[in-house]
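Below: one structure in structure tokens.
With one protein chain held back, the other chains of the complex are shown just where they sit.
Up next, chain A:
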């Protein structure tokens, strides 16, 4: 246990995902020793992200304005929507430069055991986007693990009556992992080799 303010910082850092007590301590002491200007920049960035960043009202991706950069870009193909679990998956796919359509961020995967059902994700918003018939292909890029697959199955069945092309990222993506950890080449290949999902 350290002096109040230091312990406070360690406790707060320890709440972050992936940060254990040891890492929290290491980061806290790094900050204590760091140049005050550097720490100010970090503090400013933290506050700014909460003030300025919100979620795109169309796709649910993080956005600096009402609509995200991708939804505002007229060069992006409005006929293809790639469905992902999290905003960080958008970034992973953008890095591959394989995809020129738009996204839909669900905000997670269906996980009944954690009490997360279809109604807890941005599925209703997706159905609204598909309602006007402008979208011709839906790419289901949920994580290649059990919950991601189950979410893809659910969505494929849900949109089936709409008669659009539903595909799933396939070849090369090892099952059991998180999409964000796939390297660009593998993810790019998975895009090219996406398979038609027939439920």
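FYI, a contact is a pair of C-beta atoms (placed from the backbone, for glycine too) under 8 Å apart; a residue touches a chain by one contact, two chains touch by 3 or more; residues count from 1.
Keep in mind that, in the parts below, contacts and distances are computed from a predicted model.
Novice: Match the chain absent from this complex view to the correct UniProt protein name in "Cell division protein FtsX", "Glycolate oxidase", "Spermidine/putrescine import ATP-binding protein PotA" or "DNA repair protein RecO".
Specialist: The UniProt record for the chain left out of view names it "DNA repair protein RecO".
Novice: Taking the full complex into account, find the residue in A:78, A:117 or A:193 that is in contact with the omitted chain.
Specialist: Final answer for the missing-chain contact: A:117.
Novice: Thinking of the whole complex, not just what is shown, which of A:64, A:146 or A:196 touches the missing chain?
Specialist: A:146
Novice: Could you pull out which residues of chain A are in touch with the chain that's been left out?
Specialist: Residues of chain A in touch with the missing chain: 18, 20, 110, 112-115, 117, 144-146, 149-150, 153-154, 157, 173-178, 181-183, 186, 199.
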